[in-house]
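With one protein chain held back, the other chains of the complex are shown just where they sit.
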Amino acid sequence: MKYIILVFFIFIIYSLGSALYYMMKDGDGSRRMVKALTMRISLSILLFIFVIFAFWMGWIQPTGVT
Amino acid sequence: MATTTSDVQIDIDAHDEHHHGPDKGLMRWVKTTNHKDIGTLYLWFAFTMLLIGGAMAMVIRAELFQPGLQLVEPQFFNQMTTLHGLIMVFGAIMPAFVGLANWQIPLMIGAPDMALPRMNNWSFWILPFAGAMLLSTLFMEGGGPAFGWTFYAPLSTTFAPDSTDFFIFAIHMLGFSSIMGAINIIATVMNMRAPDMKLMDMPLFVWTWLITAFLLIAAMPVLAGAVTMMLTDRNFGTSFFDAAGGGDPVMFQHIFWFFGHPEVYIMILPAFGVVSQIIPTFARKPLFGYSSMVYATASIALLSFVVWAHHMFLTGMPIAGQMYFMYATIMISVPTGVKVFNWVTTMWRGSMTFETPMLWAVAFVILFTIGGFSGLMLGVAPVDIQYHDTYFVVAHFHYVLVTGALFSIIAAVFYWLPKWCGRMYNEKLAKIHFWWAVISVNVLFFPQHFLGLAGMPRRIPDYSTQFADFNMISSIGGFAFGASFLLLTYIIVNCIRNGEPVKDERVWESARGLEWTVATPAPYHTFNEPPKKAEILNESSHIGAH
Partner (left out) sequence: MQSNNQYFVPHGSYWPIVGSVGMASLLGGFASSLHGNVLGTGLMVLGLVIIIFMVFGWMGQVVLESESGIYNKQVDRSFRMGMGWFIFSEVMFFAAFFGALWYARNLAVPWLGGEGNNFFTGQVLWPDFKAVWPLIQVPDVSKYTVPKGIIHAWEIPAINTLALLTSGATLTWAHWALLNNKRNQIIAGLIATIVLGVIFLALQVAEYGEAYQHLDLKLTSGIYGSTFFMLTGFHGLHVTLGTIMLIVILMRVIRGHFNPENHFGFEGVAWYWHFVDVVWLGLFIFVYWL
């Protein structure tokens, strides 16, 4: 489970990073940045939904005092 | 563009500013956005700090002249070692290199100025405040920080004087300044280069600074994190570095050295760049192995992030960790060796002359290599058990930092000063100074190898009598080396005020580089029109025959 979340995370950071790269590289008028950001927010929302789903299925537990 | 908002009144003279020179009076220096002014400010600040830090070193060597407590209280002695280290690293070496970058990078890439000129001014003007805050700790109740420049917890948390919080904020400010300076350098190199200059056309000094700037942006925030954790541990009851709350004092060392090892390369990579500019000029040959120099610099920089725990072999790391950090550390000497090889090969069969900058550069190559070798010895985990925290480490890092970084700065100043101020320094005095300094520095630091191997611990005001002879020799060398800076001050001031005027654009007839195509002394504004491809290639110090 950890690994699925990690993979998600890596992709999110990648899209965020590429947005930064496009912002520095392209300048105004390019749409690559906003596309990368759209990618990153969609992935993040998917990850959030996945976490909820995994919890619902009982695959993961939140940090808690045992 | 006619999109001007109608009532906007901007108080800048955007149209005629390219024609006028500097403002008059003190405010010129406070307000300035000119890279040459700011470079000058940085260099004078660094020089002042060098003298202050040097005075502290004199106190240290005087106390260590003979065994027994002689002159100062042990607590004060520790404050001296601590502030000496901090001031030399953050106040002298780093600002001096940023000063050189400010002066030279725009000139070497054919840019009109730095990319973000106002921020450039701010990067500098934080420094005097931070430096004053750091020095003010000495006068506070309980004294200044006395835990060494590495400020390990819990010495710097539980057992430190109140002034430590001022030290922490001084570090925050210095870090902020360095980060902004580095951002500016990256933006300048990447965005302000003459359009015809490719990355692989850039002089090596520009390359090494570009990579250093990257190191700075990656490493300084981690230091800021470390001192922030210290601050909260000291004042707000967190327990990052206290095992009683589940933290770990050794974690401090990990975080510190994750910054600290890249930091030592921050202080040496620009030095590599300086030497790679000077040697081709006076060997009258293009730099040997330019692209391998670039790749070696980049690999040193990347590797520098994965070797930090070689400073921590004695903290009880798991064996696997020690092995890894040992091999990774030793691996760094491969690209470092490539560089030394290239400098030597550049000189090989060149028609060499030994003007003062070249003398310093050659001394750099030889003496830095000694420091590199002692570093290799220290990197071998099993023997570092013997060497760690002895004078051997002190000898090592002074060979790389004094005869390495500092020597390259002096070399750079002699090399470019005539271009900056249009006057020549006194060659004869400068040569006397060189030999005086280079001999005394070895008298000062070489015996410290023996002291360390014999087991003399560092950071102590007193020592057992079998170390007496070498300490006395070392102190004598120290006083002589310290005094040499008085002569250096004279040579530089004398050059600026009464030096023989230089008219030639190419101050050194064999020098290559765009900085030698502008008038001497360098006008206030240069390269309003970027140089063209032919000129860039013609001025390259690494291609073609000289």
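The first chain written gets the first letter, and so on, giving A and B; residue counts start at 1 in each chain.
Methods note: a contact is a pair of C-beta atoms (placed from the backbone, for glycine too) under 8 Å apart; a residue touches a chain by one contact, two chains touch by 3 or more.
Fair warning: this is a prediction, and the values are worked out from it, not measured in the lab.
All shown chains touched by the missing chain in the whole complex, by label: A, B. Residue in contact with the omitted chain (choice from B:Ala224, B:Ile332 or B:Ile536): B:Ala224.
From the options B:Gly54, B:Pro67 or B:Pro112, the residue with contact to the unseen chain in the full assembly is B:Pro112.
When the full complex is taken into account, the listed residue touching the unshown chain is B:Phe169, out of B:Phe65, B:Phe169 or B:Trp436. Taking the complete complex into account, residues 2, 5, 9, 12-13, 16, 19-21, 23-24, 27-29, 31, 33-34, 37-38, 40-41, 44-45, 47-48, 51-52, 60, 62-66 of chain A touch the chain not shown. For chain B, the residues touching the chain absent from view are 1-5, 8, 10, 12-15, 17-18, 23, 27-28, 30-34, 111-113, 115-119, 121-122, 125-126, 128-130, 132-133, 162, 165-166, 168-169, 172-173, 176, 179, 182-184, 186-187, 190-192, 217-222, 224-226, 228-229, 232, 235-240, 242-248, 250-251, 254-255, 258, 316, 318, 528.
Here is the rule we use: only the chains that are shown with their structure count from here on.
In terms of their C-alpha centroids, the spacing between chain A and chain B amounts to 40 Å.
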